[in-house]
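Some notes on the structure that comes next.
A protein chain is absent from this complex, but the other protein chains hold their places.
Per-chain numbering from 1; labels A and B assigned in written order.
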Amino acid sequence: MTTQSSPHEPLLNTADSRWQQFLDSHFWHSFKRDKVAIVSFSIFFLFILASLSAPLLAPMDPYDMTQFDLMDSELPPVWQEEGDSRFLFGTDAQGRDMWSTILYGTRLSLIIGVCAVMLQAFLGIVIGLSAGYFGGRVDSFLMRLADIQLSFSTLMVAIIFLAIFQAAFGAELYQDLAMVMLVLVIGIAEWPQYARTVRASVLAERKKEYVDAARVIGLGPIRIMFRHILPNTLSPVLVISTVQIANAIISEASLSFLGLGMPPSQPSLGSLIASGFEFIFSGAWWITIIPGIALILLVLVINLLGDWLRDVLNPKLYKG
Amino acid sequence: MALLEIHDLEVKFALRSGPVTALRDISFSLDRGQRLGIVGESGAGKSVAAFSILNLISRPGYISKGKILFDGNDLAQLNPSQLRNVRGNRISMIFQDPMMTLNPVLTVGAQMVESLQAHTRISRQEARKIALEKLRLVHIPSPEKRLDQYPHELSGGMKQRIIIAIALLLNPDIIIADEPTTALDVTIQAEIMDLLLELCEDRNLGLILITHDLGVVSQVTERTIVMYAGRIIEMGPTKEIINDAQHPYTQGLINALPQQGIPGRRLNQIPGSMPPLQQLPNGCAFHPRCAYAKAACKEQIPAFTQSGGCQVACHMVAELVNQAGKSPALENSPSTGQDS
Partner (left out) sequence: MSTLVEIRNLHKRFPIHGDLLDRIRLKGGRLELREENVHAINGVDLTVNKGEALCIVGESGCGKSTVARTVMGLIEPSEGSVHYQGQRIDNLSPREMMSYRRRMQMIFQNPYASLNPRMSITETLEEPIRFHQSDLGKAEMKDKVAEVMQAVGVDPSWGKRFPHEFSGGQRQRISIARALIVDPEFIVADEPISALDVSIQAQVLNLMMDAQEQRGLTYLFITHDLSVVEHFGARVAVMYLGRICEVAPTRTLFAQPRHPYSQALLSAIPRLEDERPRFIRLQGEVPTPVNLPSGCVFHGRCPHANDRCRNEIPALRQVDDVQISCHAVEENRIASG
């Protein structure tokens, strides 16, 4: 009776077959067909590559005050008449090379974005899982908490929190801890997005019989939640993660723009835009516009990738 | 010439991996007043067959060959508006899931009036009158009340009755019922089947009943088509098929039913399962599961031959008939249930 039990396709049990499986997957096929996804992914990949290798690519270290000269300040990009060949995108008011600063700034923005989203995801998944699995009062309590959290806008929470911190502990300490604080504030302010998504898919998964089967074996709730339910709720988590990274980068940029984010000595994309803002009418547009374009492009490609991912992972559209 | 004649129908699905043939060599005919059953397991193509009769196959599926002659017109060639005229008007369809037909936000009456007005010029008052008459026809208690109810207020059996009433609205010649009772309980299934049978007899309707349940087929239909992996493997009068099946698969299917077994003993099982359409074996699609398979079965798709009262697509059928008297040697080993 060999025919009966044979699964539909013969597969090899090697790493090769894993790769082969990936190439055969719905995921890869839809990626190959989607031009927008390919372009977005390429640009996003370039961003990652550039920010990871910022120290190698950047002609100067923007954090090192000794490397720049006030004499070079506000030089336009090379393609302008007064451009200097040393400075591809010109320099800012302190004489920093814009290209180097953007590279480092992108790195900071991405790190803050990713770390903040990891924190959000951690909080959201734990809370969403508990709410969905235990249900009843635990669920009501946690979800009301999420509602309360959502009724404050992220920026408002962040502004109040960061302003109080600066006032209480002084700007010195703040400058040192700026990155950690931003990750914490953005991370804590946005967990309800995750909690709601995870809870919704836990509610759907919890009804399935494999969860009952695990309970019949006698497994405890923690093990069932993390070993059985969680892996089956990760697709939507992946999708909102992309959107949330983009949101976190924007939040960070907004806060920095308002002077509550990264200090000018370690500029992120947001603080760069802010620092150039006062010169925009004196003709030095590039200090604001070029990092602005970088920010928009980064956020745009992440969102486009998120859209594509949502289409791919949506079980309703699957097998179309 | 019969009212509905299917000749050599072939349906393909254009999948990423290439076209897959979902149906091939389907030919049969049906006249008013006749009742035809199409039996098969899931994936045998019986629902695809039903949908393709009305040319309802949607992308990526398409009719790649063959003719569907209804009243002399080839449905495969008609344009959408001509097709709409046939659908619902001359041929109605009843689906497995009532909610595929019933709109949850409209009352039963509104839906019935709407489908009447879509096909005929008729006033609302008259349409309601016809709707009432059809509800009575399907033995719905207090039909006046039902017209103003929403689908969710009705039980499953009642919904299926209303669907049948909707199917009857325009006095069709043929009804295609695709697993109409699978979602229902046995007592309600019996009532619905009885109703279908009564309608066919009283109103001279043609019925195509698609089901996996041989018991239902034997109760309702006169002729039966057995499908396997997208092909017809046996067709003939229902009585012949139930009592004297010729194809080894049909025999296996009937013998596998618990009511055919001896209580407490192992059932006669057919080994294996139906192959997916993308991976049909060469030759007869059933040969890997067939106890009688010989070399020819592995190479050549069998053509139809007349045997007993049925038409059978099996290379071995003549030989099997010669061995008659010997009971079909189905797998019935008292083994450990181990597959090897």
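The working rule: contacts are C-beta pairs under 8 Å (C-beta built on N, C-alpha and C of every residue); 3 or more make two chains touch, one makes a residue touch a chain.
Just so you know, these numbers come straight off a predicted model, no measurement behind them.
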{"item": "Selected from B:L253, B:L277, B:C290 or B:V312 as touching the chain missing from the view", "value": "B:L253"}
{"item": "Options B:A14, B:M100, B:A118 or B:L267, residue touching the unrepresented chain", "value": "B:L267"}
{"item": "Touch with the omitted chain, as defined above, among B:N73, B:N89, B:S218 or B:T305", "value": "B:S218"}
{"item": "Absent-chain interface as seen on chain A, which is shown", "value": "1, 4-9, 11, 13, 140, 208-210, 212-220, 228, 231-232"}
{"item": "Residues of chain B in contact with the chain not shown", "value": "41-42, 155, 157-158, 185-187, 189-191, 193-194, 197, 212-216, 218-220, 239, 242, 252-254, 256-261, 263-264, 266-271, 273-274, 336-339"}
